[in-house]
Structure formats: structure tokens, C-alpha cells
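Structure in C-alpha cells, see below.
Only a single protein chain was left out; the remaining protein chains are all shown in position.
In this document, chain identifiers A, B and C correspond to the written order of the chains, with residue numbering beginning at 1 in each.
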Amino acid sequence: MGDKVGAVLVVGGGVAGIQAALDLADSGFRVYLLDESPSIGGTMAQLDKTFPTNDCAMCILAPKLVAAGRHPNIHLITHAEIEGVEGEPGNFKVKVRRKARYVDPEKCTGCGVCARECPIEAIDEYDEGLSRRSAIYVKYVQAVPRTYIIDRGKCIGCGTCKEVCRAGAIKYDDKDEVVELPVGAIILAPGFEEFNPVVKSEYGYKRYPNVVTSIEFERILSASGPYGGVVLRPSDGRIPRKIAFIQCVGSRDAQIGNEYCSAACCMYAIKEAIIAKEHVPTKLDCTIFYMDIRAYGKDFEKYYKRAMEEYGIRFVRARVASIDEDPVTRNLIVKYVDNEKPCEEEFDMIILSVGMRPPKNAEKLARAVGIELNKYGFCLTNPLSSIETTKPGVFVCGAFAGPKDIPESVAQASGAAAKAMSIIASERGKLVAVKEYPPEKDVSKEEPRIGVFICHCGINIGGYVNVPEVTEYAKTLPNVVYAEHNLYTCSEDTQKRIKEKIIEHNLNRVVVASCTPRTHEPLFRETVREAGLNEYLFEMANIRDQCSWVHMHEPKAATEKAKDLVRSAVAKARMLRPLKKPTVSVIPVALVIGGGVSGMTAAVELAKQGFEVHLVEREKDLGGNLKRIYYLLEGEDPQKYMRNLIDEVNKYPSIHVYLGAEVVEVSGFVGNFKSKILHGGGIKEIEHGVIIVATGATEYKPKEYLYGVDPRVITQRELEEKIYRGLFDAKTVAMIQCVGARNEENPNCSRICCSEAIKNALKIKEISPETEVYIFYKDVRSYGFKEEYYHEALKKGIVFINYDDARKPTVMREGERLKLIFWEPVLQHEIEIYPDLVVLSAAVVPNPDNKKVAEMLKVPLTKDGFFLEAHMKLRPVDFQTDGVFLCGLAHGPKPIDESVSQACAAAARAATILSKEVLELEGIIATVNEDLCGGCRICESVCPFGAIEMVEKDGGLVAKVIEALCKGCGTCGSACPTKAISPQHFTTEQILSQVRAILAG
Amino acid sequence: MEAGLRIICFICDWAFPEWSIETPPNVSVIQVKCIGRLDPIIILEAFARGVDGVIVVGCKWPDCHFIDGSLYGERTIRLLKKIMALTGLETERLRLEMVSPIENRSLSSIVEKFIDDIKDFGPLFKGKEADKELLFNLQAAEQAVTWSRLRMLSGRERKLTEKVNVYGERISQEEYDRLIEEALEEEYIRSKIYLITKGKPASVEEISRRIGVDSFLVLQHIVTLRRKGLLGVDRIEGYTPLYKALEVG
Amino acid sequence: MSEEDFEPVIVGFLCNWCSYAGADLAGVSRIQYPPNIRVIRVMCSGRVDPVFILEAFKSGADGVLVAGCHLPSDCHYLAGNFKALRRVILLKRVLKEFGIEPERLWLEWISASEGDKFAKVVSEMVKEIKKLGPNPLKRLGGK
Partner (left out) sequence: MRGYVKKFPPCRGACPAHVNVQAYVCLIQMGKFREAVEVIRRDLPFPAICGRVCFSPCEDACSRINIDQSVAIRSLKRLVADIEREQGRVAVKPVPKKYDEKVAIIGAGPAGLAAAYELAKLGYPVTVFERMPELGGMMRYCIPDYRLEKFVVKNEIDYILGLGVEVKTGVEFGKDITVDSLKRDGYKAIFIAIGAQLSAKLNIPGEDLEGVIHAVDFLRSLALGKRLNIGETVAVIGGGNTAIDAARTAKRLGAKRVMILYRRSREEMPAHPWEVEMAEKDGVKFYFLVAPKRIIGEGGRVRAVECLRMRLSEPDETGRRRPIPIPFTEHQYEVDMVIPAIGQVVEISCLPPEIIGKNGLIEADPVTLETKIPGVFAGGDAVTGPASIIEAVGAGKRAALSIHRYLRGEAIEEERIEETTWVKDWSLLEKKERRYESPVEKPHLSFEEVRAYLERVQRAARFEAFRCLGCGPCAECLAGVDLCVKDKAIVDESKCVGCNLCVEICPFGAIVKNESGVAQVNEEICKGCGTCAARCPKEAITLENISTDKILSALSNALVVRVV
């Protein structure tokens, strides 16, 4: 076996790829993050908001983009594709074609002058064709890398861009380049492509301008989109009054060969409807035409309910037959069948909720990498571990593994990262960049000596602000001992120059007046640090994004403003103090609470990577819920899987299993937890760096439908047991869905029950084909590829009958017989049947212990009692508390493969901590002046992160910042009545000095 | 004398010796150093001010005193004719005559021929309602040729079609014409939108009615104009956003 | 000083994650707005201490803008924006006592993708504050 390589190739720079890359890079591996497009960000970067929190997509994605872009261990390879893969897990050789970009990324500063002057226009793909871009362009303004690219197909070669580029970044003679990357593992995250609804000609897409796709609508909603966030009809720019969404366009459609469900469309349609209503100043009617509303995710059902109840969005269960345009008004007439009645309704605008298709180059990619695809062209995966492809060492995440939403993609991504890590765990840290810095100079006793560097940014600043004048002005400011201006302050040679000047003039503070600190502060901090100064002795004045670019026609005023901003930055610089980044040591041990499939998987994944694990299970044996699962829809044997998993747990001596045990106390913080385990009558104390919560969930014990009264009324799980034990004999079976779910008490959907019902129904048909099976449902939520089994069930003659809350089926005893009465919606009639068995699809309910565990760990729960992750969209397995993770049913109902992915994800996230000897924390945190602290506890109460604890001092209480938990938001500082607590780098004095300086002009 | 058409004759300093410049009284001769000097704005402005015909007389290659200045001028006239066609102006009202000093032609005969050829068109402004439309169109055309896109493209026409581009390829004249015509049409409509909204805020539909362009296209152009910082939403009235041209310094 | 001549000075406290990013986006999109605002970056709108605002008015600011992430859940620090909201509401009451019109203090939610909103807010604010005239503290002579 060849030497292993401590590097991973991640294919696809969408949110999944980025997450996988960050996890790997953070835990000591080199990552090549490859994307076909010129910048990373994927589809998420196009979205306006995200469900169910309505977060601005760009706001939450951009920090990840930036993190990936500047991570020393992540090498971005954009505008590239894979040509071939050789080798074996641990040691692959990947041939990558880096396509000519015609712009030198080393030199491009992303200033955008080229695009402004380019005379050629092209369709803007990022805006889904609703706007134009230049032939030289950057995908979107926040793109990473913000390196421009020439669209060679459109470029006419006029040479303008090269001429106007002062950075000299344009290279017309650029050529494709084939490089060979040695990597230990490969993660595929190429995402998906939207279904092109032109095929569905009955919907008139592209013929009628007011029929748009959901992703186009996303751009229409976006403030950075073509219409500036005002919802307009493309046909005439009027704000629509009445819009409709049509679901399942290109999904669940056997006609066009896409039988699967695209999993995310229902939710995004609801979200878009809500956002549209919020964006439209006037009244907007929203209608969603659907087949089933598949709001199966965590808190999705609530969102769906809110959409109906709060926002008044109308849901119509109907398949739309066709759309016609009124040629005069360009309104659209939707023809559909509701309750067997043909209906017609006019709308201003129609949004087609387009499904997901495999990415455009999926086949090529599959060939190059050597993996198999499923019949739709998505990646073929292991049904129990959907992050594994058919090729060892190659993992998959995100929509390429099957349509899914963002949190699931992110969880899969971290999971795939864990899988990759375990292959090359031995190589951890071997290929990462380690940088040596000169010793830090002690400047605490010196008078401030400030150097000011003012950037022309080509003509971006210099064209509007009189930079030499500002420079001269800067020289007159107190403590400024040196000032100069540069063509590009961010260029490599200027970095060298800044370092030289720091030494030459013995500078101990540096101010750069240029663009935004959000993108460039890290670069300059690095430079300052390289010159032997503490990196926090640096301040920026944003005279481009917030001055020259927005006052292009007022050069005088812009120059004055630039002076004010420089003065303010200098004033702050005078007050800057060096900050230490606090560190905490890490105990490379994990505590996993819960010994079900999630807990075991997480433990095994961590053990594979060489970490010690304490696995605590309350019951007497491992396996959790899996112990009672005998079949899977996809046909795999779950019991065998469980036995193998238990064997694996036992195989690792580094996994300490505590059965019949309970964690009773946890203290400490990330890297340094201390816990007590009650085990075998005694208390065992352990020390560990992270905690993974995998406490699982349980089946709801129904109170409805005579459950527990009549033995013929059982749950799905009991049915499964019955079938498994060969005890099933019934001629008529009625299954009732959503028992204990989607109701007042428990508004959420339990996600798995529809599939479970279909699984068991199919099993019944397999062993007893003549048995009649009725399934009473609200919505059939067989999302993703599970939709196929729904189709199969329909074909097998299983009868699906829709009910709603107003007309639930009723079960009663009629003599010896069980009678079930239901409303037949098609016939509009009440019908009775006499089932031999009534099977209740009981909800998945949180583990009753959750509350205890949550209190112990100081982590939150959702209203219904599942654990609440740090961020529903992008941090699905993290808690807001660093060092604590969750996975599996503890997070919410989900099928096994998703639990496995999440477990792997939790392991990967945990590994980012465990892999470090010490954690370096952000230096911008709060500190307490104990002399001033009155112990009033206000800071403790306002801190969103629980980063403040009260400690005793001289008989009283004083606040103490837990450095590992503080995020530096400063909320405490502004709340503190005595100003005893102060966020570093944004101290009251610093900000006040800025305020005064700004107004001293 | 009967009222003749108003004619402006732009003539290159070198095309005719000064002594030989003689033209009828209704023709104003404006001498420029080279017809390469003729910014398209100048000629459009001439029409906008009510000139009925413009004849440009320059030096035939290779007699141009500025080597290829007249060739640039020739391209400008070609572009102008395309623009005129868009504005609804008879393209014949603009003529380019290339002369060589050694041909020994007389300017007056060239001009007279021109006047004769366009006399049937009559005056440009007929004193009717349509004049306003034409004037507006001309102003829009002027605006369009002020923006950098057309100037950038037309300024590089010779480089691209006669020599090679930065990739060492030559762009065929047809391909170039297609590009410039596309750009021209777009910029022309955008100019109109810009001018209308400069006056007072207008909605997509108002603009569409005013300029006879499908509102669907108008909105697309508004998107582009907004991206370029030339247009902004002024306010929303009921269901209709009104757009206003932004002052550009 | 006539209304036309009066160019107000506005101090803006923008949170790093949303509003400051939004202001940057206005720049990237070249959305023009009046040059009257001077921005001070804070990590979170929850960091904006009423003292900062009062100091700004005391130092002669004609207006103060506090901008943070949209309610309820855009805040990078979970709920700093709520804290900012409470403080600004309270402060507006206090301002009156100082003789400063509460209309000089604005609180806006501006996300990272709302460059045009930032520009619009600044433009409107300048317009409104021009109507109010210069900071009364300044008028009294003390600067």
C-alpha cells in the first residue's frame, strides 16, 4: 500500500463543499476545493432568504465563503474540472484541468473597473438571465475568490480590460493547465441543476414572461437581484397582486422520467411566498398548487402552518394542467382540477417550483472519478450511509447524493469530511501550512507612532478622492509619523513596503485607508504581524466602498469625507492595545451520550481518527431504536448493519462503552470538560474535550384510535415486529398517518412515518398480496428517492386516502369488528371499512431525558423538546456552545441514513477541535475591570453565549469572562452600568475617540 | 431664392484647397482638421438643430493627412447611418464623399449633387407633431453615442475587423456589424428610457407606451440601467414603481 | 443658515455582519448617496452604548444612525439587535430632555444584501435632518 496523503479533494464549492473543506482544513488536512464555476458559493449564493428562519442567505453564507477563501489549508481551484482519478483510498492522483481564466488571480484585486468598461454584455447566469453582465465578470459581488474572469465565448478581444486594469492582471494568453493533485480522499459535492421547465410546454415557461422559475423568483426577491428586491412582473414591471406557485415541476413526474421528489421545493415555495408577501408593499395573494406539502423537516410544519395562518397563503391540492396567457394583460390563466372539478383562475405571475436535476456534468464527473450513478444520474450511494459512493475513498454530500435542502447538505458535508478524515487520520497535520512569525515587539510603553497607508485602488479611490491631499492631511494628524499613498495597498509589493516602513520609522500602529475591513483586514493584520507588531495594532478606514464608490460625482466632498474617516481611524489607532489571542488546551477525548446508531457511528468515526471516546448508553445494550427495525425500504438488513456497528465499537479499545449508565454532571468548556458518569452504581469522572449528544428519540404512545384499548390497533413499529416474527395475518389493513404529529400538541412532522408506512405496506403486499392496505394520510411525505416506493405502492394497489384535520378517520368497534369510517374526498362521501388491523404511524417524540441533558449541558431545546442546534441552516450538528455537538434523533426525526450522516458530521465537527493541541480563540473578547464591577449580573444576563460567570472576590461577586465562550459582540459592554466590562478592540474609549474625531472636522 | 434645404457640409481642412471651396448659399461649410474629428454627437446634433442634410467630405485613402483619420471618419458615418435608421431619419440625408486632391473635383458639384439627391425628402422637420418624436429620437441617439459602450466598440472597429484582436483573431465585418447593431439598439432604447425618466419619474408601462417597445424589454433595460447606476426607483405608486434617471456628474 | 446650505453630519454605527456589509454592497454596486455619513464599525448593534450616541450629539453630530441585522434572527450574535432596539427606544425619550429631537436618531435594519436600502436610508435621513436643521446643541454655541 502506498503512502497516504494528508490532503482531500473536494469537488464543488457550494455550501456542502465549503463545509466539508472547512471541517477538513480545520482539523489539520490540506484541502483542494475545486469548482467548475469561477467562484465558490453554489446555488445558496443565489438565494434571497432561507427557510425556516428566513435568514438572508448571503449574510450567513458570506462568512463561510470568506473563511474558505482565506483558510491557509484550503486551496481554491476554481473554473476547473476533473479529468481522471488514479490510485486507491489514501493515495489518489487526481488530474485536474484548470481552465484558462485570462485573469491572473494573484494580481486581480477584484476592483471591477474592467467590467465597468467592457463593451460586451452577456446574460448574467447568477441572476438567472434576468440581468446582464459584462464579458469580463465576477459571478457576484461577494464572490470568493473575487477574481474576475473573461467569458471567452463572449469576449471579442477588444483589449479594453487589459488597458484599464492597473493591476496588470489580464492575461489574454492564458492557457488551460492540467495539474495532478495527490490526495488521500475525494469528496464530491457538485450540487444539482435546476430542472428546465421548457420541457413542460404546457406551463408556457419562456413563452410567457410572467412565468418564472423558483430560482429566478429567488433572484427577483433578492435585494441584490435584478429588481432590487421589489417583486415585479417581468412583462411590465408592475408589482403583482396575485401570484401562484406550481409545485413538482420536473419532480414526481414519471412522464419526463423524474419520478423522485426534489425534497426542498415545498419549503422553498412557502418561503418564497412568505418573503414575497413581505417584500410587496401592497396586498399580495399567494397560492400554492401542490400534490403533497412535504414540510417534513425540523420546524418546517410550523412554518407551513404560519404560512397558512399568519400570512394567509392559500394551498390548493391540485395538479395544474396548463397555463395560458391573456395576450392583453399578460396575466396567466391556470387550469386545474380541484375536487374533480375543472377550475380556471387568473394570476399576475406564476412561479414554477422546479425540481433538482443531477449536475450538468455528472456523467463526465462519474466517469473521471470512477463512481456509479443511479438511474436518474445522481450519485449512487449506500442506502444506510448515503455519504459513501460505490468507490472506496470517494464520498459524496449535498444534492448530488439526492435532492435535499441546505441543512442536510451541510450535515452530509461534515459527515463526508469525517469519512475522509478517517482514511487519512495518520497524515493529519502533515500537509498544513505552518507559519513562523518574528517575536512580537512590546510597544506598551511607547507613544503611538502611527503609519498611514492610503490606497488609490487604481482609479477606484484615486479617481474620485484626492489621495495625495488626504495623505498630506494624514501627516498632520497627532501621532502620525509617516503617511504615504499606494496604487494598490493590498498588492504584494506594498505589503513588503509596509513592513519596511514599520521598521524604518519604528511604527507601532498602522492605519490603512482603502476598502472594507471585512475583506482586507486579515491581510493587513497578517502584514503587521509579520513586521513584528501585534496584529491588533492595525485599523482600517473604508474610503472606497463607503466613500469613493458612493460619491463618485462629488470628488470634493468625498475627499473631505475620506479625511474624516482617516482621522477617525487614526484616533482609534492611537487607542489600540495589543491583544493576546487566548488559548485553551484540548483534551483529545470525546464524550458521546447515547449508544444508538448515531452515537455508535460518531464514536467509531472518532475512534478511526485516533481519538479516545467515552460512549455512554442508558440501556443495557447498544443499538437504541435500531434494535427494533427489521426492514428498510431500500431492502438492506438493518439488523446486520447494527451488529456490524456494535462489533466495530467493541473492536476499538479507545472506545470506552458504559452501558446502563448516565451522565450526571458536566462542567468546563470546550477542550476541557469534566463529566461524571453514573455507572454500575459508582461515579466515574472523565475529562474530555468535546461532547456529542446522541440521545435519540422514542415512538409516541398513541392515545388515539383505540390504541391500547383494542389489540388490533398497533403502531407501525409493532407491525414491523409482527411481520418480522411471522405473526402477520390480516386481510384488510388500515394505516393512519400523523398520529401524534402535525397536531396542536405536536405541530411538527415526524418525517419518517410516511416512508415507514409505505415500507410496511409493501412488505405486507410481498408476504400477502391479497391483503388490502389503506393508508390514510394528510400529505404523503416520501421525499427524495423514497418517492419511488410511493409509486410502487400505488402500483401494487395500496390505497392512499387523504384526510384533513376536519375529517379525520374514526376507528370504533362494531361488535367484534373494527370499523373505520372515513371521508372519501374524491367521491365526497363517507365510507366505512372493516380492517383486521389498524396501524398507527406514531410520531417520533423527543427523549424525555432531553430536558435534563439540556440543562446539564446548558444547551437549548426546541419547543417540542428536541435539541436546538446552533443554526438551523448552516450549523445543524453544532450547538451554540462550542465543543458540544448533536446528531441523530436527538436533533429531530430522521431515517437511519440521515442519522448516520449526522453522526459522521458531529464526529467531523468534533475532530476540528480534538485535532488541535490548543485552540486559539479570537482576541476580540470582553474583559472585566474587577475594581469597577459591582456584581450586578446584568452582563451575565445579556450575554447570548453564557460567556460570563460570576465569581467571588473579596466577599462579593464579580463578573468573569469565559474566554472560550465569548464571541466579542460587545453587548455586555454597552449594558454594563459601571463600564467595568469592556469588549477589547471596540472599547468605549476607542469608539468615543472615533466619534469625537469624526466630528472634529 | 426659394427656400432650399439647410445643408451642413463638414469638410476636412485638406480635402479641398481653400480657394476652391464654393457652395450654394444654403450650405454652411464647417471645416475640421480631419473628418476623423467628427464625433457622432456633432452630426446628430446638427440634425437635431434642424439641418436637413449633412454631407461630409474627407480625403480618400491614402490621401488623408492624418494617415487613417479619414478611415475612422468613414466608420463613424457608417455607424451614424445605422443610428439614423433607428431614429427614423432617412439615411440618405447623411452622405460621405471621399475625395482625393489629385482627382481635382469641385466641391460645389459634390454638394449640389447631394442636395439634388435629397431634395425630395424635403425639410427634416415638417412642422408637424412627428417632429417632436424625431427630435426626441435624435436626442436619444446623441445620448447613446455619449455612453462609453458604443464608443468603445466603434473606436475599436478597425482594430478588430482589419487587424487582429488580443487573441490574434480577426473578427469578420459581419460579426462586428451584428455586435454593434445589437449594442446600438440596446443603447438607443436605454437612452430613451434615460431621457424620459430624466424629465419625470415614469413606470415601465408609461415608458413602453411612449417609445413603443415591449414593456418586457423595457424592464430588462431598466435593470441594466440600474446596474450602471443611471436609474433608480423614485417611488412606488400603487402597484407600479416609478423610475428616475440619476444625475451623473 | 438656510436649509439648502446646511450639510448635516451623520454618524453611523453599523454592525459588522449585516449593515456594514450592506454599506459595502452599496459601494460595490456604486449606488450613490449623499456624503454626509461617517461610519463607525461595531461588531454588533448591541454594542452601541447610549453613551456613544449622546457623545456624538454632544460633539455636534446632526444625526445618528444605528443599523443592525434584521429582526428577529439575522443577528450574528443571536439577539444583539433586540438589545439595540430597546436601547434606541429608551434613548429617544432621553434625547428630548437634552433638547435634541428624537428624530435625529434613526435605527434601521439593513442586511448584507441591502446595499440600496442603506443608500436610501442615508439619503432619506439627510433629507429629513436637513429639515430639522443643525444640531440644537451646536446652535447654542457649544460644539
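We take it that contacts are C-beta pairs under 8 Å (C-beta built on N, C-alpha and C of every residue); 3 or more make two chains touch, one makes a residue touch a chain.
Model, not experiment: these values are computed from the prediction.
Within the full complex, the chain left out of the display is in contact with A, B. Within the whole complex, the absent chain has one touching residue among A:Val94, A:Val113, A:Val211 or A:Leu622, and that is A:Val113.
The chain not shown here is touched by just one of A:Lys107, A:Arg166 or A:Lys858, and that residue is A:Arg166. Across B:Ala46, B:Leu138, B:Leu184 or B:Ile207, the single residue that touches the chain missing here is B:Ala46. Considering the complete assembly, chain A touches the hidden chain via residues 113, 117, 119, 159-160, 163-164, 166, 458-459, 463, 487, 555.
Touching residues on chain B toward the chain that is not drawn are 6, 8, 13-14, 17-19, 25-26, 28, 30, 32-34, 36-42, 45-46, 49-51, 62-69, 72-73, 76, 101-102, 104, 146, 148-149, 151-152, 154-156, 158-159, 163.
Here is the rule we go by: only the chains that are shown with their structure count from here on.
Per-chain Cα centroids separate chain B from chain C by 47 Å.
Centre-to-centre separation between chain A and chain B, using Cα means, comes to 53 Å. Across the assembly, chain C contributes 29-32 as residues in contact with two or more other chains. Shared interface positions of chain B, i.e. residues touching 2 or more other chains, are given as 227, 229.
For chain C in complex with chain A, the residues that touch the partner chain are 9, 11, 16-18, 20-21, 23-35, 38-44, 46-52, 55-56, 59-61, 69-70, 73-74, 76-80, 83, 87, 111-117, 119.
Within the complex, the chain B residues that touch chain A are 148-150, 152-153, 156, 159-160, 165-167, 169, 171, 179, 183, 186, 203-205, 208, 215-216, 218-220, 222-224, 226-227, 229, 233, 236, 238-241, 247-249.
Interface residues of chain A, counted against chain B in their complex, comprise 117, 119-121, 130-132, 156-160, 162, 172, 209, 226-228, 230, 232, 234-241, 281-282, 552-554.
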